[in-house]
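Left out: one protein chain. Kept in place: all the others.
So, subunit A:
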Amino acid sequence: MNTIAARGIVPEPIARQPWEMLIPLLLITGFGGLVLYSAGGGSMQPFAMSHFIRFLVFSVMAAIIASMPRDAVRVLTYPAYLAVLVMLLGVEIVGQVGGGSQRWLEAGPIRIQPSEIMKPAVVLAMARFYETLPAGMIGSWRSVVPSGMLIVLPISLVLLQPDLGTSVAIAFGGVVVMFLAGLPLWWFLLAGGTGIAAMPLIYFFALRPYQQARVTTFLDPENDPLGAGYHIAQSKIAIGSGGIFGKGFNNGTQSHLNYLPEPHTDFVFATMAEEWGLVGGLFVLTMYALILRWGWKVANESQDRFCALLAAGATATIFFYIAINLLMVMGMAPAKGIPLPWMSHGGSSMMTNMICIGLLMMVNRWNRMAPRRGLTV
């Protein structure tokens, strides 16, 4: 990775940055901005400009995170988790007082959606927990109950909002960390089996009617072509009509004539695929693959358990966004309300993903500073 640095042409502080991730990240964000430019009717306003500004702001944030020292992170992990949990509670209280459901807290001009920050926070706390858990206790109840609480508490609060998509995202990050922490495999199989068995019960008793509609629509989209199935049907039309090379920049009719719902957020990939075709879609997939591959590399190069679990958890969180969104727009998952990282217009998802990138860069920096040790706790 440091071939440029090896030649000594580029100054070391620049050369040592993880360009194998940063270049795909810049490309995908820039491409996202281009798509948003088109979705905005061929104009920087209202989407593309704020997209770029947010990226810059959150890049600075990621850089700050990346430069944090290892010990400070270890100390701050639980307080940070607690703070986010309190904020989630705050959302609930404000929501109760204000009446009606709410997902964010307002502080002046800034709107914070604590459930979004909770995703990396859970990953951090879990990594920290398994770092401190003695190896011998893996497999005992003490290896799962406290960490289970770490996941269940925020999920319950988020479910109250109600926000099923984010709950599942939080759970996914936490469970991936648990899995990688070495908990007995049969626990997961048992939980998975129970989950599948419980699905009908969840569907009939836990889901709200609009969530049920999403599921039934996913299973039978033709059933309701003008209702909930309309979104996915129009998304597939947009993607399919793009063909190999697309209809051309700013020429997408599905997005420009409002057939595609939310062409700038959830369905930004469909907007892109309509104008850029299969080629654009493969480009986007490749960029994501490069970023995620780098995330796994960072995890594998980590010197200790905390870093490894943190890096893997952060990568899994990013993956979850990408996978669910793309499966949804291509008609293979229920419409969820989960945006596509670095392409969708929206501050919360940009922040979550940039926090994950910051954490990964942080781990990457630690890895570089101290080569991997054989045996550590």
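Following the convention adopted for this analysis, a residue touches a chain if its C-beta (ideal position, glycine included) is under 8 Å from a C-beta of that chain, and two chains touch if they have at least 3 such contacts; residues count from 1.
Everything that follows uses one rule, which is that contacts and distances are computed from a predicted model.
A.B. asks: Would you kindly match the missing chain to its UniProt protein name, picking from "Penicillin-binding protein 2", "NAD(P) transhydrogenase subunit beta", "Proline dehydrogenase" or "NADH-quinone oxidoreductase subunit K"?
C.D. replies: So the chain that does not appear here would be "Penicillin-binding protein 2", according to UniProt.
A.B. asks: In the complete assembly, which of A:Ala273, A:Leu310, A:Ile338 or A:Leu359 touches the absent chain?
C.D. replies: A:Ala273
A.B. asks: Identify the residue among A:Phe129, A:Phe267, A:Phe319 or A:Trp366 that touches the chain left out of the display.
C.D. replies: Result: among the candidates, A:Phe319 touches the missing chain.
A.B. asks: For the chain that's not shown, point to the residue among A:Val94, A:Leu282 or A:Met369 touching it.
C.D. replies: Here the residue in touch with the unshown chain is A:Leu282.
A.B. asks: Give me the subunit A residues in contact with the hidden chain, please.
C.D. replies: So the residues of subunit A touching the missing chain come out as 135-136, 138-140, 176, 179-182, 184-186, 234, 236-244, 253-254, 257-259, 273-274, 277-278, 281-282, 285, 288-289, 292, 296, 299-300, 305, 308-309, 312, 316, 319, 323, 326-327, 330, 332, 375-377.
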